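Removed: one protein chain of the complex. Kept in place: all other protein chains.
Then we have chain A:
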Amino acid sequence: MIRYLYASELARHPGLARTMFRDRADQFRTRLGWEVELDASGEERDAYDAMNPLYVIWERADGSHGGSMRLMPTTGDTMINDHFGHLTGGVRIESALIWECTRFCLARDTDPGAAAALMLAGGEVMQGFGVEHFVGVFDARMVRIYNRIGAAPEVLGSEGEGRARISVGLWSFSPEARARVAASAGIDPVQSRAWFEAAFGPVGARIAAVAA
């Protein structure tokens, strides 16, 4: 299932959080060779994890992490504006309608459809919160995965060659793309919507009942 958790809520899901940060270490350090820092217990965290980002997480049936991504508003500090301005033509990307999406990660043996499920969840966030675009930094090798699930970003700028190629990309989410990704994930859009509603509070009549 998809979970939407702010960093401040991770403490209530210790197993899920631990496996997420370990899978990030495995993906970014071991497999992609990025110079990310690991803590004593082998978990990968950076300065942005300390800024209460919103994580979108695919939780596997056993409660462990199957994949995730990290969302931040571009009105605050972001990885792209702090470190990758040279890939966006020197433009500081900053808007209430654009969120940054980073640390897109998949566990080694994750469920088929996990990547697409995450993208579908990204679409829920856009629709639910009035976000028009995500921007993100990604590795060349992720392009194949994004293409496969029908959510290829538009590349704004790149640097490096081959394995070391890093790009800044832009995601929008048209209704057609949404349908494509839902099919790729094998998840009913109704189910996807229900996970989102469960996380952010169903629209209830409780307040009206008090007010009446």
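In this section, contacts are C-beta pairs under 8 Å (C-beta built on N, C-alpha and C of every residue); 3 or more make two chains touch, one makes a residue touch a chain; residues count from 1.
One rule holds for everything that comes next: contacts and distances are computed from a predicted model.
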{"item": "\"MrpA C-terminal/MbhD domain-containing protein\", \"Sugar ABC transporter permease\", \"STAS domain-containing protein\" or \"DNA-binding transcriptional regulator, CsgD family\" - which is the UniProt name of the missing chain", "value": "\"DNA-binding transcriptional regulator, CsgD family\""}
{"item": "Of A:73, A:136 or A:150, the residue in touch with the unshown chain", "value": "A:73"}
{"item": "Absent-chain contact - pick from A:11, A:40, A:61 or A:203", "value": "A:203"}
{"item": "Selected residue (touches chain absent from view) among A:1, A:36 or A:170", "value": "A:170"}
{"item": "Contact partner of the left-out chain, one of A:2, A:135, A:149 or A:181", "value": "A:135"}
{"item": "Touch criterion as defined above, residue of A:17, A:79, A:137 or A:156 at the omitted chain", "value": "A:156"}
{"item": "Chain not shown, touching residues in chain A", "value": "6, 8, 51-52, 54, 72-73, 75-77, 88-98, 125, 128-130, 132-133, 135, 154, 156-157, 170, 172, 200-208, 210-211"}
